[in-house]
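The complex appears here minus one protein chain, its other protein chains still in place.
The block that comes next holds chain A.
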Amino acid sequence: MSTSSNESPAVSGLDYDDTALTLALPGSSPNDRKPAVGWPPVRAYRRNALREEGACKLVKVAVDGAPYLRKVDLAAHGGYEALLRALYGMFAPCLAVVRGDGELGCRLLDAGTGAEYVPTYEDRDGDWMLVGDVPWKMFVESCKRIRLMKTSESASLAPSPSSQR
């Protein structure tokens, strides 16, 4: 099984098409008729249990240089600092966390080299933005996936709405 990748960024074999969450329907393009009721055949109890009360929002997280992806539930955290600490916990061998100022409250560094990771995310429009630029709730709404980028790559990002940074 191979997944297509038209423009894979020059990073350690991670296929970013893989991490794109699309709402496409079984075997058809988006904006088609609604999906078949009761398909795939998974018990309602199981569907609900996997999504949790209060709508869980699982997004995939990629870290430059880390060989695996993780998923984080944005709805389970109260704000940016909690999120970053959770990410630290998930990628613990590769990351270190230090106090920082600004929106995020802390910074994530490479545990080996001390180089800083810049948390970025892809929003609903497909643009890559810096994490922390919009209010938390807006971020949770619009975030599709997260990438902790090595600082050298972050220069190419879309300019952030705020004047700082």
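Keep in mind that, in the parts below, contacts are C-beta pairs under 8 Å (C-beta built on N, C-alpha and C of every residue); 3 or more make two chains touch, one makes a residue touch a chain; residues count from 1.
The rule is simple: contacts and distances are computed from a predicted model.
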"Two-component response regulator", "Rab escort protein 1", "SRPRA protein" or "F-box domain-containing protein" - which is the UniProt name of the missing chain: "F-box domain-containing protein"
Looking at A:72, A:109, A:130 or A:143, which makes contact with the chain not pictured? A:72
Interface residues of chain A (partner: the chain not displayed): 1, 21-28, 35-47, 49-50, 52-53, 56, 58, 68-73, 76, 85-86, 89-90, 92
